[in-house]
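Omission of a single protein chain aside, the complex is shown with its protein chains in their original locations.
Let's look at chain A:
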Amino acid sequence: MLQILTVCGAGLGSSFACQMSIDAVLKELGVEAKLDHTDISSVGGAKADIILSGKNFEKQFERYNLDCPTIFLDRLVDKNEIREKLTPVLKELGAL
């Protein structure tokens, strides 16, 4: 199944809130996926098909060689922004 990972500083609060918003968006789109959230220190070893994080973490991601698409959000819990940015990636991966 499609794996989507959200990332924030401690991997507890805002990535989790973001994950719950993504969950709602995916339900609207009718896409099934396995969701999880983690902290920025652990993302180097993480396995996922799509990673989402806040814009403020964009530079941090440059340290890692991630081979999956990454999406950076201005507003972590804004469903419209998530839908807008996630839909093309889902189409590209053939999930939509």
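Everything that follows uses one rule, which is that a contact is a pair of C-beta atoms (placed from the backbone, for glycine too) under 8 Å apart; a residue touches a chain by one contact, two chains touch by 3 or more; residues count from 1.
The working rule: contacts and distances are computed from a predicted model.
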Since a chain is absent, check the UniProt entry for it and pick the matching name: "Metapyrocatechase", "acetyl-CoA carboxytransferase", "Ascorbate-specific PTS system EIIC component" or "Xanthine dehydrogenase family protein molybdopterin-binding subunit".
"Ascorbate-specific PTS system EIIC component"
Of A:17, A:33, A:46 or A:96, which residue touches the hidden chain?
A:17
On chain A, the omitted chain is touched by residues 8-14, 16-18, 20, 23, 37-41, 54-57, 59-60, 73-77
